[in-house]
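Below you will find the structure I want to go over with you.
In this view, the complex is presented without one of its protein chains, the others remaining in place.
And then chain A:
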Amino acid sequence: MLSDSQRHHVPIIRFILIQNRAGKTRLAKWYMQFDDDEKQKLIEEVHAVVTVRDAKHTNFVEFRNFKIIYRRYAGLYFCICVDVTDNNLAYLEAIHNFVEVLNEYFHNVCELDLVFNFYKVYTVVDEMFLAGEIRETSQTKVLKQLLMLQSLE
């Protein structure tokens, strides 16, 4: 467990994962240094923890020393890993905010959009979350910026 002095050096969001039900990773964004094996292990563990839960369960799961806040959209699980003391609902809604932006940007987003436009998804993530913190919450502002960037292509 982290002591108080260490806690300051740790980002609030440890990682963001988007996985489908079969456990295929559709997006992995890491805000802490993990080596490749560790990443793979985390991905598998998160999948195992999240997929067994049903709709009556909470959207929060304790996981190692952290907690996972997740929400399922069709076949995709959007997971954010944060500190146990962090505000659960704020991150739950941050996920939804993010999904609404994706939906608007890709016009009815589906799993394959995330696969084939992965580089755009990374841009969206960086607009909304940076350095493990929430960067921008206004959907209008994010979409405006994304459309501006798209016009440069």
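The rule is short, and it goes like this: a residue touches a chain if its C-beta (ideal position, glycine included) is under 8 Å from a C-beta of that chain, and two chains touch if they have at least 3 such contacts; residues count from 1.
Going forward, contacts and distances are computed from a predicted model.
Peer 1: The hidden chain: which UniProt name fits, "Palmitoyltransferase", "Two-component response regulator", "AP-2 complex subunit alpha-2" or "Cytoplasmic tRNA 2-thiolation protein 1"?
Peer 2: The missing chain's protein name, per its UniProt entry, is "AP-2 complex subunit alpha-2".
Peer 1: Just name the one of A:Asn20, A:Asn103 or A:Gln145 that touches the chain not displayed here.
Peer 2: From the options A:Asn20, A:Asn103 or A:Gln145, the contact with the absent chain belongs to A:Gln145.
Peer 1: Could I get the residues of chain A that touch the absent chain, sorted low to high?
Peer 2: The list for chain A reads 1-4, 7-12, 25, 33-36, 53, 56-62, 65, 67, 83-85, 87-90, 92-94, 96-97, 112, 116, 118-119, 122-123, 126, 130-141, 145, 148-149, 152-153.
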